[in-house]
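Every protein chain of the complex appears in place save one, which is left out.
Take a look at chain A:
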Amino acid sequence: MYSEVSLINDEQVEILLADLLDHYGYDFTGYSRASLKRRIIRLYSLDKALSFAEFRYQINNDPVYFKRFVEQITVNVTEMFRDPVFFKTLRDVVLPKLGTYPFIRIWLAGCSTGEEAYSISIILKELNLLHKSLIYATDLNPVVLEKAAQSMFALSQMKQYSENYIASGGQLDFSSYYTANYSLAKFDDELKRKIIFSTHNLVSDHTFNEFQLILCRNVLIYFDRDLQHKVLQLFDESLQPLGYLALGSKETLDFSPLSKNYKRVPAEKIWRKVS
């Protein structure tokens, strides 16, 4: 698994990125290279590729392997109610404000395997807003979306998620939301009814609706500054006036020219579009 000097060099990374764009239309050229390279090397080593040429050939000619490649080079680590204080602000400040609208449209961009989508659904249900909400949960990667749609997560995670849920202001018994099934926790279908899982590539796809809340947490960190600006522009176009944009705990709107049109919710990485 481990090698002191890289199995794949910077030039080879660029060759693979050019291939992905040419053959499949997936543009990763705006991604930060250190992380991308690390993940490519990880996969190369995990799959015991015999040579760079063979690795490259397989990506370009085997559609199944290509899917695996995209899944593995993007980071899909996520959890329910991650950063509980953030979800507490959603529950106490943001969603009650949006609750005054007749209909709430939420875009969760880069939803990965869906843990955050179900977290938001749970809060909406507890605020009695779920019936008039719709969550568009998107990711560039169809494999993780298939998993997300199954609403099943490892039972071993539930202790942590339950703690997060309580820290985020949840007052019910978290286990009432799922049924344990061997090593999996299957979440209630009711939570899924208002979630639409769909592919969307932030790099190349356009806006598809207007939302009152857009969440995109820990996605922009993988993009270079130019791509970050471009994606923030896309969010701005997709956000209604007085709508909210939520980013990850290490991400910010501060460097974007758009920031002058936004007002930050104190102490959180949430901005409200004020003009």
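FYI, a contact is a pair of C-beta atoms (placed from the backbone, for glycine too) under 8 Å apart; a residue touches a chain by one contact, two chains touch by 3 or more; residues count from 1.
In the analysis below, contacts and distances are computed from a predicted model.
Participant: So which of "ABC transmembrane type-1 domain-containing protein", "protein-glutamate methylesterase", "Metal ABC transporter ATP-binding protein" or "Xanthine dehydrogenase family protein subunit M" is the UniProt name of the chain that got left out?
Facilitator: Not shown, but named in UniProt as "protein-glutamate methylesterase".
Participant: Tell me which residue among A:E115, A:D236 or A:E251 touches the hidden chain in the full complex.
Facilitator: For the chain that is not drawn, the touching residue is A:E251.
Participant: Of the residues A:T113, A:N141, A:S168 or A:N218, I need the one that contacts the missing chain.
Facilitator: Only one listed residue reaches the unshown chain, and that is A:N218.
Participant: Where the complex has a chain not shown, which of A:H23, A:R38, A:K159 or A:R193 is the residue touching it?
Facilitator: Looking across A:H23, A:R38, A:K159 or A:R193, the contact with the absent chain belongs to A:R38.
Participant: Return the single residue from A:I15, A:V75 or A:L242 that touches the missing chain.
Facilitator: Checking the options A:I15, A:V75 or A:L242, the one contacting the hidden chain is A:V75.
Participant: Tell me where the left-out chain touches chain A, residue by residue.
Facilitator: For chain A, the residues touching the absent chain are 2, 4-6, 10, 32-35, 38-39, 75, 77, 218, 221-222, 224-225, 228, 248, 250-252.
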